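As you look at this complex, bear in mind that one protein chain is not there, while each of the others sits in place.
All chains are identified by letter, namely A, B and C, in their written order; residue positions are counted from 1 within each chain.
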Amino acid sequence: MSVIQKGDKVAIVDEKGKRCLLVIDGSKKKVKGFGILDTGNFIGMEYGRKISIGNKHAWILKPSSYDRWGSIKRKAQIILPKDASTIIVNCSIVPGSVVVEGGIGSGSLTIIMAQIVAPNGKIISYEKRKDFLEFARENILNAGVERFVEIKERDITKGIDEKEVDAVVLDIPNPWNVIDHAWNSLKVGGYFCSYTPLTSQVEKTVKELRKRKFIEIRTVENIQREIVVLEKGVRPSFQMLGHTGYLTFARKVLD
Amino acid sequence: MSVIQKGDKVAIVDEKGKRCLLVIDGSKKKVKGFGILDTGNFIGMEYGRKISIGNKHAWILKPSSYDRWGSIKRKAQIILPKDASTIIVNCSIVPGSVVVEGGIGSGSLTIIMAQIVAPNGKIISYEKRKDFLEFARENILNAGVERFVEIKERDITKGIDEKEVDAVVLDIPNPWNVIDHAWNSLKVGGYFCSYTPLTSQVEKTVKELRKRKFIEIRTVENIQREIVVLEKGVRPSFQMLGHTGYLTFARKVLD
Amino acid sequence: MSVIQKGDKVAIVDEKGKRCLLVIDGSKKKVKGFGILDTGNFIGMEYGRKISIGNKHAWILKPSSYDRWGSIKRKAQIILPKDASTIIVNCSIVPGSVVVEGGIGSGSLTIIMAQIVAPNGKIISYEKRKDFLEFARENILNAGVERFVEIKERDITKGIDEKEVDAVVLDIPNPWNVIDHAWNSLKVGGYFCSYTPLTSQVEKTVKELRKRKFIEIRTVENIQREIVVLEKGVRPSFQMLGHTGYLTFARKVLD
Partner (left out) sequence: MSVIQKGDKVAIVDEKGKRCLLVIDGSKKKVKGFGILDTGNFIGMEYGRKISIGNKHAWILKPSSYDRWGSIKRKAQIILPKDASTIIVNCSIVPGSVVVEGGIGSGSLTIIMAQIVAPNGKIISYEKRKDFLEFARENILNAGVERFVEIKERDITKGIDEKEVDAVVLDIPNPWNVIDHAWNSLKVGGYFCSYTPLTSQVEKTVKELRKRKFIEIRTVENIQREIVVLEKGVRPSFQMLGHTGYLTFARKVLD
């Protein structure tokens, strides 16, 4: 039996899948979407128990990787798990990997990748906009993955400091401007990845990659459908996100 | 500069994305799809160089996670990266996770997950069919991830030995028969996942999950489209895999 | 040059694709979504001209088939053009066809089909619910296709009067209950079609069809993506309807 202690960081997940992370310090806290939570009430309670918040139910859990991702605040479009997971597996990101990220956004992808490369790997994230950087830093601190992340206030199109990295992952409008920097920064066999919403961006990126020493150049789009189980049967959900971005992958070689 | 040494295990990747893993022991080897490869010729060569095999080109690389997966031999339908990656992120599988797998198939998912949980985590895979088990073991040994995998010749519908595991992932025709075992085996907040091709399997699994102490029950289908860049523009590929399987997720709670 | 005359029925289409049908009788009319329209102002105007309604633009056109469909009032889920068009072509519905429809809904499919079978064909629509029937009749009258439609306040699962019809098209929850009636009503080579949202409905319908004298039994799902052209490039729309219904087709034979 595992019991909530003062000082624990917990995840609270409600019936609709809304979640937040919370430090149990005994104080009352106002959490957006959850109202006022008296953390003192949770001390001594078993993890996994159902609680009532206003007129809805929620559960207190030890934070999982997905909880840490799902608790971020969002600014603009974020990279979703369906795309983040494809980046991880297609770029061979594993424990110990060193990944350079261009364009931190809200830190969504950073947080997912950081938990995969931990404890010995690292995400080095370049972001030229201070507002994004500060916003993402908040999310990264809240997720508790700051040890595995280094943030640089820099325009990645101007260059990458690191060498022999395992992957360069870009969520910027002009990834073609980073291809040469990426090649120089990557180890042999390392992975380039760009996430772009437009087909014109895919075209320009792929054509530039083909001119250089990259192999395994390919682009995919992930469409994820939610499936609904009703009393009388099963169907895809009527709600669906029509598009997020195209993922272009490539791999550095010497000739 | 990194040079191929005698005793190295290398990946060879050709222009079409076909790949194999190879131990450089100085001997000639016959590899399906590549013909005869004289590994002696590769000693002293730099990683990342292009070689000619018959009338096609290939590159020699240090094996990546994706290379280890992509070199497996296939028997029946395997779980593809698009689904494996979703399982990893949605089940919060990270370095150190302990995962019980039901139905090892060709070991495809096992190999991808093993490289994420390494070095301190483990995949414990239940498989009742000896032929599958032996076939998968070959692939796992070839991928070099055997330290992170334990294979049991057992029918997972009969029970799970392990306790407090982080996730139970099932690729069997009747996952509903493992729901109680999974709940008993999972830690609080741990994840259940089943991969099933039919909507009737989704329906039965979800309805049984709803009767028990699980939250965050949801089912998704991943559709992945390959995007083709031609001289004149971009379009989705005409070739496409129409369906693989539905992924159902749930999470253990106490009430 | 074609000029609007008193007594004309016109279509008004705004910038967002919202549309209505309107009789030009010289009076002022209140139209939902358009405000007050003074039809007197339109007399003598050329068709195709842009007009201002409040602070938005619209165009006056002779009603097309699509305008007649797009001007209906909606009650519950309607069959969309993507599915209606597939029904027409897969059921070989052409000018002169006689089609029995089960479940009129809002009359959406009825109106599209009626304009294809006109002037010598007919849609005979069975609807057991008087409220739906009255609602659909309003839409059909407004569309001006009433000459090609016969509405029966009847439960189609109880039987079909017509013989030698070209197609029986069903939008009801239990199409399997109409399969025998459909076979009796269809001409040899005639088409059965059912529209159902759930896979369990597809399964039951197809299994029943297979027990009887039907060939070319198949089920399809149409997914339609809207493509957005921006200044910088092209992408699928973020908005998308995740699911409507499955279309099951079959064709009557003698053995």
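Worth pointing out:
What we mean here is this: contacts are C-beta pairs under 8 Å (C-beta built on N, C-alpha and C of every residue); 3 or more make two chains touch, one makes a residue touch a chain.
Treat the numbers as computed from the prediction; the structure is a model and nothing was measured.
Touching the missing chain, out of C:Pro175, C:Pro197 or C:Pro236, is residue C:Pro236.
Across C:Gln5, C:Ser85, C:Asn184 or C:Gln239, the single residue that touches the chain missing here is C:Ser85. Of C:Lys6, C:Lys28 or C:Arg49, it is C:Arg49 that touches the chain left out of the display. Touching the missing chain, out of C:Val13, C:Leu37, C:Ile78 or C:Leu133, is residue C:Val13.
Counting the whole complex, the residues of chain C in touch with the unshown chain are 2, 11, 13, 15, 17, 46-50, 59, 61-62, 64-67, 81-82, 84-86, 88-95, 112, 115-116, 118-119, 188-189, 191, 199-200, 202-203, 206-207, 215-216, 218-229, 233-234, 236, 246, 251-255.
Interface residues of chain B facing the missing partner chain: 197-201, 225-226, 230, 232-244. Summarising the interface, chain A meets the missing chain with residues 199-200, 203.
FYI, only the chains that are shown with their structure count from here on.
The geometric centre of chain A is 21 Å away from that of chain B, both derived from CA atoms.
Centre-to-centre, using mean CA coordinates, chain A is 44 Å away from chain C. Residue positions of chain A with contacts to 2 or more other chains are 199-200, 225-226, 233-234, 236.
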